[in-house]
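Pasting a structure below so you can have a look.
Below, a portion of the complex is reproduced, with chain positions unchanged.
Labels for the chains are A, B, C and D, by order of writing; each one numbers its residues from 1.
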Amino acid sequence: MLKAFYHLLARDLRLAFRSRHELANPLIFFVLVVSLFPLAVTPSADLLMVMAPGVIWVSALLSVLLSLDRLFKQDYEDGSLDQLMLSPNPLVILVLAKVFAHWLLTGLPLVLIAPLLGMFMYVPDEAISTLIFSLLLGTPVLSLVGAIGVSLTVAVNRGGVLLSLIILPLYIPILIFGANAVDVASDGMSVRGQLLFLAAVLALAISLAPLATAVALRITASR
Amino acid sequence: MFKRIWGWIQRFSSPKHFYSISGKMIPWFAISAIFLGVYGLYMGLFVAPTDYQQGESYRIIFIHVPAAWMSMFIYVVMAVSAGIGLIWQIKLADMIAAASAPIGAWFTFIALVTGSLWGKPMWGAYWVWDARLTSELILLFLYFGYMALQSSIEDQRTADKASGLLAIVGVVNIPIIHYSVQWWNTLHQGATVSKLDKPSMHVDMLIPLLVMAIAAKLFYAAIVLVRARNQVLYRERNRQWVRELVEKL
Amino acid sequence: MNGSEFSWSEFFNMGGYAVFVWTSYGLALVMVVANIVSPIIERKRVISRIKRAIRRETNTGKAG
Amino acid sequence: MIDTESGKTALMLETRQLECVRDDRLLFTDLSIKLAAGEILQIEGANGSGKTSLLRILCGLRRAEEGDVYWQGEKVSQVREDFYASMVYIGHLPCIKGDLTTLENIQSLLDTRSQSAPIEEIDEALAKVGLAGFDDVPSKALSSGQRRRILLAFLFLTKAKLWIMDEPLTALDVQGVELVESMLMEHRETGGSAVFTTHHGMQLPCEMSSVTLGKGQGSKC
């Protein structure tokens, strides 16, 4: 079972590394979207500082959202998903492997580059670590919850925007707490509460979302 | 015993049986909804006194609060019946869920619009980005998401199950809406009516409000049955009994 | 009715909040009507669709 | 309906009163099939008669409106893991990742079944299906027939007892067809069984049962 997890993870990572441009894509999208704001809104440091946590979080959320379709769509279309469902291993494990791979390929890079963007957007130094931690706790939830949405819309062609309609509402609490944590940290206050909330949500998502995803996949696979 | 109950549930939830029973129930719901609605409007518009602080504008409450309550109530009904449909494979439950969504979306829409119409005189702006307002907006999008998913999956069974799962996942939003006023310090009214101990409200205002709330529930009951009957007809269109029934219409 | 001097114009004026109050009530009415009308139309559509299906089947049945 | 009576001991797959409805149209009803070890079953029927739907129901990817599928006497939904460990399904879709090489594709297909095979064995299988030398070519650079051949190699390597194949001859050339035929014969001799559909007469030098779906109701010709 662990082996199945590992093999699937390895396959997805290998596939991603095979088309290297794709690997960098969510990251580049993230950077591009964040940098649209100084251009579109204002280059003034004071304003950017206020906007920064929100803008960075929204951009992270959007770039995870956009990369979600690599989670199951392709597998559905070429029939690999059928094969996964016919695997003797529990589907939940396989789902977890795919979600983990997705996070490694999108969430993690965002977490790693975020401090740099934070600095560019004048996030105070003492809030940078909060930025990292909030993203570290929040992005896996985005992948996990996103997986439910993707598995529900996998059979819908051009489901891209339907997907956002379905999962953006579910993302909003995470967004509010994540951005708020950074905001509060910029004011030099304690953010234990927000981070604990994010951690709790993460724990909940890890235990429930893969199950819901597996159920959803069994439902939509019935074509 | 359990078997008998189960058998009874199955029999009642058979679309054919539901169709005939609901046909008899709808007029009752409709009539009492009209009666209570008219009575509530009369009480609210003519009898209830003017509010000290808000003047006459508070009369929006008789629309706004019942609509806001219904928006949440219907979502819960929808999610619960979707869950029943998902777990016990009862088709009727799926139909109730599907029939509820548009009604819920309408109520949500009304709550949003009346709320913002009320907000202009009270807060000076149609819209503020406070937690309750935002989460109500999210609720509207959850309804839209449910309906969009339902209509974009061709196979009816798959559509029911998939959108049902979504409805269940979306239930997390309901407590957020309800408690948001307490969690975040917001402009929006805290619990004034639904406080358990002692509602902080004039009785002459409270009564029409409650009457309107009940009328809204009855209205929902009537409409959801009509919609569910449509679903039954459509989904069972190949059964003999539907054909015979339609021939007669 | 509030006391003896009830006046309709005052009633419709709603203490200056007429626009807000009556738009709200009006929209609520729209909602009620829409919710009553749309399932009825829907029902007609479903029924005519089923009737058409029946007719088509009996026709092809005779032809085949 | 088929009943081989060839010994209840080796009964593999069984369906009881299956019914399938799609879009209001009853594709088949009351379909009961029995498939014993070493038996090969062809599902026949015109275009649109429900062959693909049946195969997907057989392997549990779709739910039948009525009836159930049994594996060695147990409902498939109850012995899922056991069933899936001894069954392999090849559908219309390629299941092939264009970015992976032939070898990697086969390995990851085997991985999903929690199987693995030594490289030499895979090479042997590739040679058998006429893909020797293509093992490190990315699959997107293969022609349609070559991609189908990857699946044949996979099929061979799974050593599954039951093969379920939807139009396995698609895109294969004459040699490819012969290959499938010989693979089926070999499989049968080792006690395996198979269910498949095809529109292109497959000539197997052995007895083959067949089920015909939807007489006349299919493509309305």
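Definition applied: a contact is a pair of C-beta atoms (placed from the backbone, for glycine too) under 8 Å apart; a residue touches a chain by one contact, two chains touch by 3 or more.
What you see is a predicted model; the values in this text were computed from it and never measured.
**Q** Since just one copy per chain kind is on show, how would you write the full make-up of the complex?
**A** A x2, B x1, C x1, D x2
Assume only the chains that are shown with their structure count from here on.
**Q** So what's the Cα centroid distance for chain B and chain C, whole Å?
**A** The mean C-alpha positions of chain B and chain C differ by 16 Å.
**Q** Just give me the whole-number Å value for how far the CA centre of chain A lies from that of chain C.
**A** 43
**Q** Could you say which residues in chain D touch two or more other chains, in rising order?
**A** If we look for residues of chain D contacting two or more partner chains, we find 63.
**Q** Multi-chain contacts in chain C: which residues touch at least two other chains?
**A** none
**Q** Show which residues of chain B lie in contact with chain A when the two form their complex.
**A** Contacts found on chain B: 134, 138, 141-142, 144-145, 148-149, 152-153, 155, 157-158, 161-163, 165-166, 169-170, 172-173, 176.
**Q** Okay, in this complex, where on chain C does chain B touch?
**A** Its residues touching chain B are 1-2, 11, 14-17, 20-21, 23-25, 27-28, 31-32, 34-36, 38-40, 42-43, 46-47, 49-51, 53-54.
**Q** Given the complex with chain D, which residues does chain A contribute to the contact?
**A** Touching chain D from chain A are residues 3-4, 7-8, 11, 14-15, 18-19, 77-80, 82-89, 94, 221-223.
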